[in-house]
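Each remark here refers to the structure printed beneath this line.
In this view, the complex is presented without one of its protein chains, the others remaining in place.
Letters A, B and C mark the chains as written, and numbering starts fresh at 1 in each.
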Amino acid sequence: MAKQKSKMAKAKLSDEAREAKERVEAHPMAVPFLWLGRKSVQDNFIFLPLIGLIITIVLGLVFPPEHEAPWDFFASWAVIGFCAYSAVVFSAEPLFKLLARDENYYGEGSDNG
Amino acid sequence: MTYSAEMALALTLLIPLIAAPLILICRSQTNIREAVTLIAAILLLVNVANLVVTVAGGARPTLLLGTFAGEFDVSLTLEPLGAIFMAIASSLWLLNSLFAIGYMRGNNEKNQTRFYVFVAIAISAAMGIAAAGNLITLFIFYEALTLSTFPLVTHKGDAKAKRGGTIYALILMGTSLALFLPAIVGTHVIAGTTEFRVGGVFPEGTSLLATSVLLFLFAFGIGKAALMPVHPWLPNAMVAPTPVSALLHAVAVVKAGVFSILKIVIFTFGPAVTAATPMSTILSWVAAISIVVASLIALRQDNLKARLAYSTVSQLSYVTLGAMLAAPAALVGAGLQIVMHAWGKITLFMCAGAIYTVAHRTNISSFNGLGRSMPWVFGAFLVGSLSIIGIPPMGGSWPKYFLMVGAIDSGKAILLAALIMSSILNVIYLTPIAIRGFLKPPDNPEKDTEIRAIAKAHPWVIIPPVITAMGALILFFFAGPISDFLIPVLPLDSF
Amino acid sequence: MADLLLHLNPGFYFIFAGILCALLPVNIVRKSLLVLTPVFAAFMIFQIYGAQEVISGVISVGPQELITLRIDRLSMVWGYIFCLAGVLNGIYGFHERCRITDSSALIYMGAAVCGVFVGDLLSLFIFWELAAISSVMLVWMGGEGAYKAGIRYLAIHVLSGVLLLAGAVIYGQSNGGDYTFGNIGIDAPGGKLMLIAMGIKCGFPLLHNWIQDAYPKASITGTVILSAFTTKLALYALARGYAGTDILIYIGALMTVFPVFFAVIENDLRRVLSYSLNNQLGFMVCGIGIGTPLAMNGVAGHVVADVVFKGLLFMSMGAVMLRTGTAKASELGGLFRSMPYTTVFCLIGAGSIAAFPLLSAFVTKSMIISAALYSAENSHAIKDWIVLAMLLFASAGVMEHSGIKVPYFTFFAHDSGRRVEEAPWNMLVAMGLASLLCIFFAFPWGGYQFLYSLLPYDVKYHPYTGDHVVFQLQLLFAAMLAFAFLKRIGAYPHERRAEILDFDWTYRKLGLGIVHWMSEMWTRLSVNISRVSMRLIKGTGQKFYHIFSPAGTMSQSTPSGFAAVLTAGMLVVTLIFIYIGAS
Partner (left out) sequence: MSLISFFPDWMLTHGAAFLVVVPLIAGAIAAILPKRQIAAALTVAVSFICMLTSLLLVLQIIDGQTINYALGGWDAPHGIAYVVDGLNAPILFLISAIGFLVSVYGMPTIIAEVEPKKRAPFYAAFLICLAGLLGMVVTGDAFNVFVFLEVSSISTYSLVAMGASRDRRALTAAYNYLIMGSIGATFFVIGLGFLYMETGTLNMADMAVILREMEGGSRVSEIAFGFIIVGLGLKLAMFPLHTWLPGAYAHSPSMVTVFLASTATKAALYLLLRFVFTIFDVSFNYVFDVEIYLLAGLGMVGMILGSLQAIFQTDIRRVLAYSSVAQVGYMLLGVGLGTAAGLTAGYLHLMNHAVIKGALFMALGAFWYRYGITRVTDFNGLSKSMPWTMGAFTLGGLSLIGVPFTAGFTSKFRLVEAAFLKGWWWAVAIIVVSSVLAIIYIGRLLLAAYFQSPPEVNGHVVAKNEAPLLMLIPMWFLVLLSIAIGINADIMVDLAEGAASVLLPISAGATP
């Protein structure tokens, strides 16, 4: 206990200790997957789509599109996906500034907490 | 004496009229007094049901009550439209009597005997209006209705009641004498008769100016139809005890007004003449504006009865609108509206009375959480509201459909806008009343628990509105039979 | 008897069951009804419909005939999927003890089923409105916070209903009283009104706000039920009446795009899902606009898929809300530890909506997009290519809000520290079934073929072509990469609690403000008018009083001399009259 307390004082839980604690609390079925919560896993998650993307781009050469759009080029769908997604995300900030108001803006109370 | 259709027709007037002195005689025995009312109401209902069947079979029972001033027949002729009005008035009299017993006793109202007596007389007058065979008879019973309801409106006897009653009497008597009566005379002069005939009485070649002026006089002279701007009597009449408002200002009086207009359009002018008159276009606009403006005013009322009163003003104009459109579908719609609105609105008024009796609240803003203590009343109110708004499967939806068809048929599609706007406004001013009762937390929870207990002690203010609410719902499925019943009074060529 | 049942619209079973539920105090019987009625109704659809269009159940109301039963290939799809949704929702709500929810849910489902199986516009209107009032009960079951939203919901739906009625009446009367619901087209009399009516109900841009307003405020089960029927009924009506109407292509394309931007900043995940719903509806509206057999098949198929996966997503959010009490992204995170099954189901749902291969939208949405592509190829018109681009953009956008945002912020992301129970068994069963269906509908060996066999047109379309799978994956992987990348560099915005303004601001704030202002002005005006008129009346009264009262000019006790003069004057006047008359 004392050890745990001192660690808490450091304000940073190591993944192992955290998982040990979580193991007690978590749903039994979730126990084998607690590693998903690790920071390293989350940080390295990026490689999963990257690899997938590379594979599909390569496969794209094998299976050329049957119907081409005027803008189609090599890996164009990947570019579209990436750009579209980024555009949406980058639009969030200005939109938020423009449209966000206090939660009780309409004076009807916030819905469900 | 055998029980013939004519006899039944006479009985519709006589039963309530005989009940009135009996009630007076039994004034010291309150239970017997109420029993007299109820028995009379049941007898009347049975009698009217019998008449309705007779009329449905194609018979038109006629009865000459007498001739006065040399040439004016006071005669009764029952046709389908009148039979329908009779049916709703008699059936709702029964339900309202039950409600009135609960209300009058629950609130310890004074002069209860007077109340029952005059209600009975008013019903008799309403029956007379329903069965009037000519304009003169109609006018006489119309005035009799005004006079007999006057003591009911001023029932409370305080300054406010007197003021309301004065306005009530002045507007209704004033418009009827100043406009309605001259219109009758004018009709008599031009057509040579005041009788009601299918297809109208005006000879061919009657000038448009004459029919326009007469239509104008009728539309505003029949103040009970509450077409703006002769509507203020209706909100002012809300000083009456709620059973009075319920029966008279949702059914008998106001429906007598619009019924008269409808009857005059169908039987005095004839739909064709009405439609040909430029005044009918103007009046249909007036009605459309009344519909919308009264709804807007209703929106601003916090007092429940005041809101309902303006809602009634708005809804009555549907009938006037239908009459002025004068297309067969519009006339059927107007007839249906009389029925459907009666059942819907009486529900709302009874609920208002129940809320007042149980919780002593009149302002909508104070209804928070009340629905949890009185779920049946607020449930009935919601159903009644939906019917007034005109959402299927409530009875109130059919008139709107028929009126729309009528507006299209008479080439006034633009008037659909008024109907659409009205529906939305109705949602906005009616639904929050019931929903507030269910969803908003009560301002004073302990009080509401108390109210729940009180509500148990007053079953008779709660059961009738529930019944009428169910009626408003069930009537949805009877629009077909009712319109079939009405069709014989219409010129059939365009139907 | 059995023969009679074949002429009965299967939706009526729901309605009967709903009425029964309203009267039944026994919870378990109600729940059984809730689950069994859809099964029975689906069975009856199967019995009634056998490859031929069935028209029956004609009732006449006055001069009008109502066709209460018409099943053909188009409506059949909707009928089945509504029954399916009914079963899922019934299971999902099994734990709840609420008579009003049960009965109004059944009536609502019944209204929707009836709505798709009726053959004329008036009956459609009746069930259109019945769906509105029964569903508003579900909204109101959300409690006090839903009070005003429910009223707005009802008002908007009533507006939609009366517009539909008005349009139908104009249309029917111009057709000589024929109200049969077939292809209407925008140019028919009343066509525009009905289009607007349907547009309101299926969330056309600027008419869409009721979805995001009411759905997140409804009760947990309520939202799930709501998401399946109202908008789909409207889609059916559009598909029936306006297939191939060009303007729908652009409306649909716009509808796919704009919710994406709102979804990304919205914090309430149920509202995110509502925007997502809107965005999916956009695909279908666009498909209806294209109107080719392929597109219509895509629409029908996507409706089926959408009901299931959108229901699944709402269910998972509902489960989370049931356990945590909130659906705000800012309050959630890391829930996979406590709710692993829900997490999996949610991910399946997310994958389905994002159209991962082997998951349902992949086989349905692609039909719509392909149809858009083919029509662009055929026409070579720039606007058609723009539409296609918008659809593609929206597909990537879907990945953002539904595919990643919803599961990520709920189940992963920063651990909120909430340790809750897994969802109740009935919810898990419902979600599990839905997940299975998501997989089944896209199952390459028999699954999608079954789905396709239900669709209204016989079209050979193969979703699992190499290029389709590859390029779809390319798109999705790229989007995921972008997410991970932006997250890594910290460019991905945090979830913040806020009320996001949408078009409903115009009526909830601006409109209300104007109304208040006008009401205030009215008050002042009426005060002034009454003051002026009082003064006028008083003034006139006074003037009259001065003339006519006992003290007034006319009644002053005139000296007899004056009276004599008056008489003389009168004589003069009379003589003048006589003189004029005589000469």
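Everything below uses one rule, namely that a residue touches a chain if its C-beta (ideal position, glycine included) is under 8 Å from a C-beta of that chain, and two chains touch if they have at least 3 such contacts.
Keep in mind it's a predicted model, so treat the numbers as computed, not measured.
Colleague: Taking the complete complex into account, which shown chains does the hidden chain touch?
Modeller: Per the touch rule above, the missing chain touches B, C.
Colleague: Among B:Leu177, B:Leu208 or B:Ile474, which residue is in contact with the omitted chain in the full complex?
Modeller: B:Leu177
Colleague: For a quick check of understanding: of C:Val26, C:Ile386, C:Ile529 or C:Val573, which residue touches the chain that isn't displayed?
Modeller: Spelled out, the listed residue whose C-beta touches the missing chain is C:Val573.
Colleague: Can you list, in ascending order, the chain B residues touching the missing chain?
Modeller: These residues touch the chain not displayed: 66-70, 136, 139-140, 143, 154, 162, 166, 169-170, 173-174, 177-179, 181-182, 185-186, 188-190, 213.
Colleague: Quickly run down the residues of chain C that touch the omitted chain.
Modeller: 544-545, 547-550, 552, 554-555, 557-558, 560, 563-564, 566-567, 570-571, 573-575, 577-582
One rule holds in what follows: only the chains that are shown with their structure count from here on.
Colleague: Among line, ring, star, complete and other, which one matches the pattern of chain touches?
Modeller: Contact map by chain: line.
Colleague: Which chain has the mean of its C-alpha atoms lying nearest to the mean of all protein C-alpha atoms shown?
Modeller: C
Colleague: Measuring centre to centre with CA averages, how many angstrom lie between chain A and chain C?
Modeller: 31
Colleague: Determine the centre-to-centre distance between chain A and chain B, using the mean Cα coordinates as centres, and give it in whole Å.
Modeller: 65
Colleague: On a C-alpha centroid basis, what's the spacing between chain B and chain C, in Å?
Modeller: Distance between chain centres: 36 Å.
Colleague: Check each residue of chain C and list the ones that touch at least two other chains.
Modeller: Touching at least two other chains: 144, 146-147.
Colleague: Hey, which residues of chain C end up touching chain A in the complex?
Modeller: Per the touch definition, chain C meets chain A at residues 142, 144-149, 216-217, 260-261, 264-265, 268, 321, 325-328, 331, 334, 336-341, 343, 370, 373-374, 376-377, 385, 388-389, 392-393, 396-397, 399-400, 412, 415, 419, 422, 465-467, 469-486, 488, 491-493, 496-502, 508-509.
Colleague: What residues on chain A touch chain C, complex-wise?
Modeller: Contact set of chain A toward chain C: 22, 25-27, 29-30, 33-34, 36-37, 42-43, 45-46, 48-50, 52-53, 56-57, 59-60, 62-67, 69-71, 75, 77-82, 84-86, 88-93, 95-96, 99-106, 108-113.
Colleague: Okay, in this complex, where on chain B does chain C touch?
Modeller: Chain B reaches chain C through residues 300, 329, 332, 386, 389-393, 397-398, 400-402, 404-405, 408-409, 413, 416, 419-420, 423-424, 427-428, 431-432, 435-436, 438-441, 479-480, 483-484, 487, 495.
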